[in-house]
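One protein chain is absent from this view; the other protein chains keep their places.
== chain A ==
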Amino acid sequence: MEGAWEIAFVLFQVWLSIVVGLIVLPAMFGVSLGFTDIYIKVLVKTLEWATLRIQRGQKEQPTLPSQSANGIIEKDDGSMEEEIGELRRSHPKNLAGGDFTMCDAFYFCKKGIENIVEDQVTQRFTSEELASWNLLTRTNNNFRYISVRLTIIWGLGVFIRYCILLPLRITLAVIGLSWLVIGTTLVGLLPSSNAKNWLSDLVHITCYRICARGLSATIRYHNKENRPKKGGICVANHTSPIDIVILANDGCYAMVGQVHGGLMGVIQRSMVRSCPHVWFERSEMKDRHAVAKRLKDHIADKTKLPILIFPEGTCINNTSVMMFKKGSFEIGGTIYPVAIKYDPQFGDAFWNSAKNNMVSYLLRMMTSWAIVCNMWYLPPMTRQDGEDAVQFANRVKSAIAHQGGLVDLSWDGGLKREKVKESFKEEQQKMYSSMIVGLDCHEASEGPV
């Protein structure tokens, strides 16, 4: 019995030293031993093979539906005026510009049914559908049993992911986070000086590098010359909490967020000892002026790290960029936009906070194949004269969407949980009213606009 414990202990020591020696230490010095690259290459080859097998299987059994990542329907993009105008042209009566016809309802009806079948908003809050299966059960929508070989590979994949990769990744995560807490607390004991800042940066970056290895993250950075500078605000599209790890792997940022309890709270408190982050109490968040003031003070101090903000306010599924809340764009200062695009083939990074809590989300992350993403640093932007915060926010959003190949939407990410505002419906009604009574619809009512 004793012997078994001793052997287990020795094995554990060997395991730990391998992990530290081959992964943690190189990570701290930013050196790559190339394991991840080889792993990714092998993975790509395997997935390509799997895709071919599935396609062959589909050809042999035509009853299997073919997966297509395209939409279900093809929509017309006409405006209300165009579409209703067309409807009325085929009406026999000679209408004198404006007026009501019963076929006007066809326009609203068709648009409504189109939106029931496929709409632009609700699809952003669930994971993206893949064009071909990547051997993870969670993305298996319509792929049924194809062949014995494929099932064996899938089974092997499950074993590798759960029994080899998962323990490894959990070890790394634990090491990384403990290092962060201990390191920042130690650095916090030092008096303020350049050395302290340098050490603080070092501790933060090494922790994030270890965490990145813990997710088998392969990140490609583009346009590093546009990296955010001190006193600026870094703005990025939000897909998951992992965005922070991805961003912080290549630079040091001051985080902004709500104060949490529990483990997160411990991490937050120790982080703030070594360098100033901006943590808000829940009550403070309601007061927009207090929030704005604290952020303004932070960026006014040019020795402090650039702030990292996600203006969407919630996680979106990385196929689109939704409305940027104007708060961060009213503070002034230089905005450094960053576009992040994940490759869904290797693992779905999106955190569906309605469906998964943080722990089950991290578990899914650690049992995915890998996280592969591209990050583009965009040239800095400032608010121009005659441009208000909302227009500025939209300009930055378009730039990020364009770079990342994402759809640019004006819908609010908050629609994930809340209902849409009545004012949008009123806009539609107003537009239609002006078509019935001509341009002077205001003469008819004094109602609220």
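The working rule: contacts are C-beta pairs under 8 Å (C-beta built on N, C-alpha and C of every residue); 3 or more make two chains touch, one makes a residue touch a chain; residues count from 1.
We take it that contacts and distances are computed from a predicted model.
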item: Complex member absent from the view - protein name from UniProt, among "Calcineurin B homologous protein 1", "Trafficking protein particle complex 8", "AP complex subunit sigma" or "Serine palmitoyltransferase 1"; value: "Calcineurin B homologous protein 1"
item: Which residue of A:11, A:31 or A:117 touches the chain not shown here; value: A:117
item: Hidden partner chain, touching residue among A:32, A:258, A:382 or A:428; value: A:428
item: Candidate in contact with the missing chain, chosen from A:4, A:102, A:148 or A:189; value: A:102
item: Absent-chain interface as seen on chain A, which is shown; value: 63, 65-66, 68, 70-74, 86-87, 90-93, 99-122, 126-127, 129, 137-142, 411, 415, 419-420, 424-430, 432-434, 436-437, 441, 444-445, 447-448
